[in-house]
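One structure is given below, represented as structure tokens, and several questions about it will come after.
The complex appears here without one of its protein chains, the remainder shown in place.
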Amino acid sequence: MEQIEFDYPAAKRSITKRAHVGVVGSGDMEVLMEPTQSEGAHVSITTSVDGFQSTWKAVFDRFFSKFDGAVRVQINDAGATPGSVMLRLEQAVEVINQ
Amino acid sequence: MSQTGIIPEFVRRQSFIELDGRKRAQSLFDEGTWKELVGPFDRMESPWLPLQGVAPQFDDGCIVIKGKIGGMAAVAIALEGAFQGGSIGEVSGAKMTAALDLATKDSKTGKRTAAILLLETGGVRLQEANLGLAAVAEVISSVLALRPHAPVITLIAGTVGCFGGMSLAAGVSSYVVMTREARLGLNGPEVIEQESGIDEFDSSDRTLIWAIHGGEQRVGMGLADALVEDDAGKIKATIRGYVQADLPLEYRSQQVEFYRDRVTALDTSEQINPMSLRERWSNKTTGGLR
Partner (left out) sequence: MSEHVGLRGRAWFEALTGIKQPSTGDPGTVLASEAQIGDETALFLCVVPNPSSRFPCVRDGQVGLEEAFTLAHHLRRVIAQDREKPKARKRPVVAIVDVKSQAYGRREETAGIFFAAAASSDAYASARMAGHPVISLVAGQAFSGGFLTHGYQANRILAFDDSGIVIHAMHKEAAARITRRSVAELEELGHEIAPMSYDVRDYAKLGLLYKLLHVDDPQHPTTADIEAIRHDLIDAIQDARRGATDLSNHLQSDAAKQTRKAGIAVRTALEAQWQNA
């Protein structure tokens, strides 16, 4: 079990909506994406699969290179692939942008 | 050529089974009347799963939605089958019991509030063992407390089905609605095979599984009330009918002498043929008894 945290201070655009996407099935994950009071975005990941910190960082670096919302992202993960993670994040953004 | 013309039913039909627990629960309500209570944003998770390296879920796999169905107050409590097999833990069990108890409280003060239990579950969550088991006992008790005041409708759509201790909650419900894909039983085929051997139950025999546990069999033998297609619109209408129905005068699980006699009459020298049992036990042969 690992707890992983990242900060993206450049993501400053004000967000008004929140999103919840996904189910913590085997090989899957869920994400809460909410407006944050602080400057920049913060990511917390609770994952049952250890040893993938750099993979998570790569996914989020890529995500925040295209998304600049000041969001608090919280994830419960049971082994989702990077592709699935990105999909879930994009689904959350769709809800936020509605 | 314009795209007018009849849209085929298989295109229009929305599968209920393909929806996750949250969307299933939402789909039952009158539009614009529902609200989720203690949802994922409240982050009330299992305290026990992280201690064992198991990822929790923000809603602990139980979704509570309150609103109106057919204009009448109702609460839907859905177990998410994809999270830990829909199993009952301390928190998910507490959500279910609390929602039932609140429906009872409202119903007793004049606002009849039906409860719909969407049960995709293997029963007790092993990682919470005794708290899960106690929670199941408490759910059964709370169903029985609500039942005299408002309908308690169990809906089992599949593909997980309803097994383990929660099958007793189905058994004490006012009404049970199942699809053909759904299954209802105390012990699943793998458990029987594990405990009593492959001759007792070959868990790879899908025909046998549905012949014994499947929705068509349970409805056919009179232990469930309605068989519905995997169609969200039709399921919504069926549930609405039960929400609006008068309360039964007697409940199936109270009809002890009737069912006890049936068990006494069973020939146990061999395995029981499910089809023959269905013919003997079907509602058509019981003269109106539920």
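Every chain is named by a letter (A and B) in the order it is written, and numbering of its residues begins at 1.
Criterion: a contact is a pair of C-beta atoms (placed from the backbone, for glycine too) under 8 Å apart; a residue touches a chain by one contact, two chains touch by 3 or more.
Note that the structure is predicted; figures quoted are calculated from it, not measured.
Considering the entire complex, the omitted chain makes contact with B. Screening B:L102, B:I116, B:V177 or B:A226 against the full complex identifies B:L102 as the residue touching the chain left out. In the complete complex, the hidden chain is touched by one of B:I17, B:L37 or B:M72, namely B:L37.
Touching the chain that is not shown, out of B:A94, B:L118, B:M178 or B:I235: B:A94 (per the contact rule at the top). Along chain B, the points of touch with the absent chain fall at residues 35, 37-38, 42, 44, 46-48, 51-52, 60, 64, 66-67, 90-91, 93-95, 97-99, 102, 124, 126-138, 140-141, 144-145, 164-165, 167-172, 184-187, 191-192, 194-196, 200-201, 212-213, 218, 221, 223, 251-257, 259-260, 262-264, 266, 268, 271-272, 274, 277.
Note that in this section only the chains that are shown with their structure count from here on.
On the chain B side of its complex with chain A, the touching residues are 20-21, 39-41, 43, 45, 50, 53-58, 80, 82-83. On the chain A side of its complex with chain B, the touching residues are 1, 18, 20, 23-25, 28-30, 32, 34, 46-48, 74, 76-78.
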